[in-house]
Structure formats: structure tokens, C-alpha cells
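First up is the structure itself, then whatever we jot down about it.
Presenting subunit A:
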Amino acid sequence: MSEQNLLQVSDLSVSVDEMQILHKLNLKVNPGETHVLMGPNGAGKSTLGNTLMGNPNYVVNEGKIIFDGQDITNLSTDKRAAAGMFMSFQNPLEVPGISLSAFIRNAIHSQTGKPIKLLAYKKLLESTMELLNMDPSYADRDLNVGFSGGEKKKAEILQLLMLSPRLAILDETDSGLDVDAVRTVSKGIEEYQKRENGALIIITHSTKILESLHVDHTHVLVKGELVASGDGSLVEEINANGFERFIKD
Partner candidate 1 sequence: MNIDMRVNELPARTYRWLQLNGEDVSEKDISFSAFSLEAVKVPEGVSLLENVDADKAESIFAPSHEANLKADEGLVGPNGDTAPNHAGQIVRTGMGTGVDSLLESAGVKATVIKIAEGTVVSEPVMFHDHLSKGKSTISRQVIIVPDNSELTVIMDYDSDADADGIEAVSTKFFVGKDATLHLVKVQMLGQKVRHFDDLGGVVMEKGKFDLVEMEMGASKSYVGAYVSLLGDESQSLNNTGFLGTDEQFYDFNYVAEQRGKKTDSMATFRGVLEERASKNWRGSLDFREGSSGSVGDEQEDTLLLSPDVINRSMPLILCKEENVDGRHGATIGQLSDDMLFYMEARGIDKETAKKIMVRARLDSVARMIPDEDLKNKVALFLDQIL
Partner candidate 2 sequence: MFDDIKKSVADINQSMYDFKDEETDKDFYREEAGFTKEIVEKVSTEKNDPEWMREFRLKCLDIYNNMEMPNWGPETDDLDMDLISSYVKSKTGMQGDWNDVPEDIKNTFEKLGIPQAERESLAGVGAQYDSELVYHNVKDEVAAQGVVYTDFESALHGEYADMVREHFMKLVPPTDHKYAALHGAVWSGGSFVYVPKGVKVEIPLQSYFRLNAAGAGQFEHTLIIVDEGADLHFIEGCSAPKYNVANLHAGCVELFVGKNARLRYSTIENWSKNMYNLNTKRALVEEGGVMEWVSGSFGSHTSYLYPMTILQGDHSKMEYTGITFAGKGQNLDTGAKVVHNGKYTSSVISTKSISKDGGIGTYRSSVTINSGAKHSKAVISCDSLMLDSKSRSDTIPGIDIRTNDADVGHEAKIGRISDDAVFYLMSRGIKEEDARAMIVSGFADPVSKELPLEYAVEMNNLIKLEMSGNM
């Protein structure tokens, strides 16, 4: 069983600044599956994303994270990325002096250990940016510097498509976006689903982004515990009734 799991989280407890946020959480994700993680503010959704990616501010008190058969609980973040994990940031960082294009190329080089041919890379980057309705000039602009909120989110999805991970965690990728931008971002995610057969964990508290995406599993996180799991239809129900029912439990 566990061999076919891409990600297996067992009994995961996590604390931040000595306060426990996640309590014995369990989750399995198979290749190609799309999971949606929902829950009210402060439930620990982003904590899960950051913990999976290995943010040192999030301390694992107990439990294990197995990715592709390997225990990565104590693995450094860059090695998790090289192993095929990706997380889109809510607030991507700005780096003056390095262009978006150079940064992604650097990241690919770091992950694969091989330099990528410039011409082929440029072509791929251009076509991917086109898919995301990104102005080509952004390739040469400094990473995230002076990008609007929407442009930053698109740049994250661009990185997702360029880096081709096996599991992508999208942390509130839709927040603060207008309708057009949400459509573009979800088009990018769709592309990732079909191009890479990539698995997804989509962290969100709205459902806009999910409208055009196929969802296999939905999980509801309340106060650091998974209180309900279901298929895509659970999204509809939450959409209609909110989290009230789960909080009362």
C-alpha cells in the first residue's frame, strides 16, 4: 500500500513558537491526485504546507512524513524540492538583482545538478509565460520586485510549471486575485495536472479556484485536526454551509 503513496503523513504534531498547531494529523496522497485542504482561519492549513516543505520555524514534535517511500521528516528544504516537492508561497520574497528567468534557471540547475541549455530554456519559459498571460518582459525583471499581488501569484505558478514537481502544495494561491487572474492561475494548475500527472494539495478558504479543477479529495482542518474528509462534493457543501458544522463537532 504505502509504496504507491506519493505522500504519507502519519500522526504529525507540529508547533510554532512552542505552541502546538497540528495534532496527530494523518494524510495520504497518491500520484496524480488533487487534494483540497479547507478550514477556517488559524486552523493550521499553512502550518501543514510549511511543515511538509520543511520550514525550520515549524517544529515537528511527533510523527513522520514519507515522500516517495523516503522519510523526509528531517530532510532539508532544498533536498525536498529536489525530491520533487513544491510549495507556492502566500508572500513570495523579493530579490533585487536576480531576474525571474535567471532564478528559475538557477533552481532547475540546483535540482537536477545539470545546467539547462539556454535556448531550450528560453523557449520553454516563453511558452509557459504565454500560457499564464504573463507579459514576456517579466522574465527579465527582478524576482518579484515591484510585482503586483496577481503577478507574484502567476510567477509562482510559472515556477511550478517550469520546475515540474511531483507534488505541489499551493498555499492560498487564489487569495487577493481578481476573476481574470483566478482563471489564469487555475488554467496553469490544470496544465500542471495534465502535463505532469502531478499531485496537488490546494490550501484555500475560498472555492473560486476549484470551479474548473478536478478534485479527488477534500479535507477539513479545524484547530489543527482533520475533522472531515470526502470527495469533491464536500467543497460544494462547505461553499453552501460554511465550516459551522465542523467547528461544533
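How these were chosen: all candidates are chains of the complex that A comes from, given by their letters.
Convention: contacts are C-beta pairs under 8 Å (C-beta built on N, C-alpha and C of every residue); 3 or more make two chains touch, one makes a residue touch a chain; residues count from 1.
Predicted model, so just to flag it, every value in this text is computed and none were measured.
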Single touching candidate for subunit A, where 1 or 2 all sit in one complex: 1
Touching residues on subunit A, where the partner in the complex is candidate 1: 53-57, 76-82, 86-87, 89, 92-93, 95-98, 103, 106-107, 110-111, 142, 159, 163
